[in-house]
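Below you'll find the structure, written out as structure tokens, and then a few comments.
Only a single protein chain was left out; the remaining protein chains are all shown in position.
Coming up: chain A.
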Amino acid sequence: MKIHIDEAKCVGGGQCVVAAPEVFDQRDEDGVAFLLMENPGSELHASVQEAALLCPAVAIAVAER
């Protein structure tokens, strides 16, 4: 699974962190999201998909491979 966060779009509400705290966190300086891991294991795929669905700014792209 490949995840991309479009930092310019992110509005820092933290929905992704609530959905998948193992995978996403927010920068201290401006709340913009970043990845804690590049390649989450399959047990995390469902919560990453949920994060992408919940992201209000449509800033998270997920590609399965």
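Note that in this section contacts are C-beta pairs under 8 Å (C-beta built on N, C-alpha and C of every residue); 3 or more make two chains touch, one makes a residue touch a chain; residues count from 1.
Definition applied: contacts and distances are computed from a predicted model.
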Undisplayed chain, where the name is taken from the UniProt record, one of "ABC transporter permease", "Isoquinoline 1-oxidoreductase alpha subunit", "Cytochrome P450" or "(2Fe-2S)-binding protein": "Cytochrome P450"
Interface residues of chain A (partner: the chain not displayed): 8-9, 11-15, 17-19, 21, 25-32, 50, 53-54, 56-58
